[in-house]
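Part of the complex only, each chain left as placed.
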């Protein structure tokens, strides 16, 4: 129960401290790694079918779905869950990440005739409750990045991938301005896209607004939030959103795998709503808690160790 | 003399078969790895000063230069050369790659207050002569990719990095059309940028044309080719180049670390010049051979083992 | 009852002929003035709440809402109405404009530490009936401008502001072609945005079409027209509209504070519909008249003094 976490790498379970990928893996050489980040609720993996479907879509886009026996992905996830779940308190939950790359090849990756075997690995983590627990109540500042998200004609962010240099640059940029803030990334036309690891939503006149999927991650949490909103009779509109609309929203929040929904307090120093989490945001978070049978905020409070 | 290649990883030399990077390295998680690819001529590293300067520029751009003791990079290169040079025939040469990433951090990379130590590693390879030797004489086909290079407002290709998903998609796309071809990438305005691992040059009316550095790799081989051309009294013009100009060039060639200069035979099926290497291309390649004291084509022929 | 109009400037009522703003007001120095233009119907200010909300949104976007006691704006409007309403015939109406700027500062506006007090002023006018009365019956020509509206990543037109140089250039351009015409401005992709002081609508197949709010003024008259249309069971669609759709519309009209709805007769010389005001246009105008208890066209006829 106190063992080191185990990581699945191409079929084997290895201790996390030795969990590595070859320097010559094409995933590393090109950022051509496609992954899913899945959390449990009550120790059950959430929306697993949707994650499988999205990963298949990423791999088809990247042209490597046909090279892969997809059972290997399912095996990776299941085995990683089983091997590590005992490290998670029965009232807490965990996080699993599974990745697929085209495999290893050096010095001539992708050379004619040399079909490589995809690399599959999966690793787990405790949920980083301490990092966000206080923002459920306070809201988290957002800062617009000067680095623009990659346009879809270069490649589509919709597929969850590791070629995220603008996200890294944005994170760093935003830490320099406000260490507490998350970065907000615009597209090359100046419209809001996403955070560096989360989707974004706005509330105005009782409706939910979120960017179109033109060049953002096709977030599973984003889709679930839309579903929850529709169930609650809230209209959801996908459209181009500029900074005027962002600054003037009544509420704003991030969605992602770990914290589910996190309120935004300010954007570029403008207070959103009254500067504290809005009631639509909180009601969506409650609906989520209810639907999964876990008090999401309560759990974060209980298990955060600052 | 017949030992396995040794790889430098954060100060240690390890056998290539065990050369790995942590799954949680930020370089891998974001494609935020910055690297140099350097070859030897007569067992001496070529243009080492220029490679140091370019790597520093990449790291400054990425905001991590100040976190790094740059001596570690120099040590990595020297040690990797020393540890592997005996594997290279005295008339052949080798290739060294050195990489720097922001270091390891999971699950919250780049978190406030947690400055990570950059990861530094270097690995070597024999030159893949067999892969390109015949193209010196025949020229290599080029195929325009439908995936566009990333615009500089997302991040600048000028820094040599590992977030190259459009390059991966382009390589794959082009292999599907012609397994023999290299992919040619356009920018989001449709102008020629670079190959997936090489810069491109055209010859028209006795002048050398090459794309501006707006969103291409700042290639050391590119710069050396410009220098050789100027020494030979050839005017070099950097400008926006469209497909009309590319298709109608008298000559065209790639430049990169390993093969130095490689003629292009066709672009999208249009024969360039007479469909065989042009005289300016060949004279620049000769000038390069002369200046480094290695018959580049001869060496490739001698050591290619198809 | 025959006195000069009085203008509200920072709390004081001054005669219009002496109504001035400091040369060093930041609003003048940067076009950073945010305003509302409001008309009365039966001597009551129309949609005042909506105008307040829009002005607040403009000021929040511009980062100056928190510096301002918004009561000053309300005071400006009320006092200006009261001080000038006796100049308006009981069957006619008037027009009030209220503006807010960041205040005065020279030679170093916006200097660190120097928070300036926003400037607030309001002025009134009779409605310029004579300028448009005949177009209710004839329709007004429109001419597409060669100067493109400012893209939202520079700043958003949604906020009513005074940095409208492309609007000035377009007005002048269009007067040169047809002194009778209003200018139609395109965005940087060539889609229809707005006039130089009005929003635009088209009717096709019984539906109302109008540009999305991506880079146009968030017109109160635009919103009211949409409301009237919906009440009349007319579907309203916001979308990208090109010149093909504009030229081929069955009807087209402008909306703005003063004339409410004004039919368009031609665009770039192409007759719209039969070249005279369409029935949807006229029915919306009637609905407006009815809802405010003023025969808008009748009033314009009665009080126009050509």
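Chains: A, B and C, in written order; residue numbering restarts at 1 for each.
Here is the rule we go by: contacts are C-beta pairs under 8 Å (C-beta built on N, C-alpha and C of every residue); 3 or more make two chains touch, one makes a residue touch a chain.
Just so it is clear, the structure is predicted and the values come from calculations on it, not from any experiment.
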Original post:
With 3 copies placed here, how many are in the full complex?
Top reply: 6
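What we mean here is this: only the chains that are shown with their structure count from here on.
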Original post:
Which word fits the touch map of the chains here: line, ring, star, complete or other?
Top reply: line
Original post:
How many degrees of rotation bring the Cα atoms of chain B onto the matching Cα atoms of chain C, given to the nearest 5?
Top reply: 180
Subject >> Chain occupying the most central position, where position means C-alpha average >> reply: A
Original post:
Counting in whole Å, what is the centre-to-centre distance of chain A and chain B, each centre being its mean C-alpha position?
Top reply: 32
**OP:** Take the average of all CA coordinates in chain B, do the same for chain C, and state the distance between these two points in whole angstrom.
**Re:** 57
Original post:
Rounded to the nearest whole Å, what is the centre-to-centre distance of chain A and chain C, using the mean of the C-alpha atoms as each centre?
Top reply: 43
Original post:
Residues of chain B touching 2+ other chains?
Top reply: none
Subject >> Interfacial residue positions of chain C with respect to chain A in the complex >> reply: 57, 60-61, 63, 151-153, 156, 158-159, 212, 214
Original post:
Which part of chain B faces chain A closely enough to touch in the complex?
Top reply: 7, 19-24, 26-33, 62-63, 95, 102, 106-113, 121, 123, 125, 128, 131, 147-151, 153-155, 161-169, 171-173, 175-176, 179-180, 188, 258
Subject >> Complex contacts: residues of chain A adjacent to chain C >> reply: 186, 189-191, 239-240, 242-245, 247-248, 269-270
